[in-house]
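Every protein chain but one is kept in place in this view of the complex.
The block that comes next holds subunit A.
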Amino acid sequence: MIYCCESYLPNSGNPYLCGDSFEPADLIRMLDEAGIDAALTIPAPEAPLPGWPPTNNETLKEAMDLYPSRILGCCHVDLHRGREAVEEFRRAVTAWGFKGLKLSVAPSDTADALARTAADLGTPVTIHTNGSADLYPRIAALAKRYPGLSIVMEHLGYRYHVGLAVEIARQCPNLYLACTVVAPAEPVVVRRVIQAVGVERMLFGSNAPWAIPYYGVAGIQRLGLGREDEELVLSGNFRRIYRMG
């Protein structure tokens, strides 16, 4: 089994036919090519090309209904909507069966309310990491504020702040690292992070359809981690954190 902890469902902009429409079936095709059984999938409200409407949680729910065992919902809400955003997240989890929340750590009462709700619901959150170094203290503060909340750091700080991501993961046992993009780009970095924080903290993410899942899986397999550790990265850790049974 292979589980991906980060895929997206845009309406357009897939790597093969950028600008043409993108359907849930296209995502499934990309997952199939890589042998991925299921992917935690996020709407793409900021990614469409001009002329294409953004996707949202309802779009994603429709895709989940089409592919119930393949596409797992990860809620994305607009922080500007305040209390409504929190309610939409709660509904997505309790009524629609979403498994996760994409969370911003921008200073915001709504972001904090979302984190609190996620902790109450036992729903893991994923946070994008990249670029600026000042992001990491904010993630660590969030993890310490909600020690029962599982937080997955997408991209594990790649490219230039992997050390910071590792440092805060060492401080906070509820922080996990997703090797999204890093697995195909620099697989050796994934190994180094595993050595630093332990294999049970690493999850596989593909970033489909922006990236090519096939190369992500191939990057992990190329590391030669051994059967047990590879299984944890590609499947076991996800199933444990997201309570997949």
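Criterion: a residue touches a chain if its C-beta (ideal position, glycine included) is under 8 Å from a C-beta of that chain, and two chains touch if they have at least 3 such contacts; residues count from 1.
FYI, contacts and distances are computed from a predicted model.
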Looking only at "Glutamyl-tRNA(Gln) amidotransferase subunit A", "Amidohydrolase-related domain-containing protein", "ABC transporter permease" or "Spore germination protein KC", the name UniProt gives the absent chain is "Amidohydrolase-related domain-containing protein"
Based on the whole complex, identify which of A:A113, A:A218 or A:M244 touches the chain you can't see.
A:A218
Kindly state which of the options A:N57, A:N174 or A:N207 is in contact with the chain not pictured.
A:N207
Given A:I42, A:I71, A:V166 or A:V189, the one touching the chain that is not displayed:
A:V189
Since one chain has been left out of the picture, which residues of subunit A touch it in the full complex?
13-16, 18-19, 47, 49-50, 130-131, 133, 155, 158-160, 181-182, 184-189, 191, 207, 209-212, 215, 218-219, 222
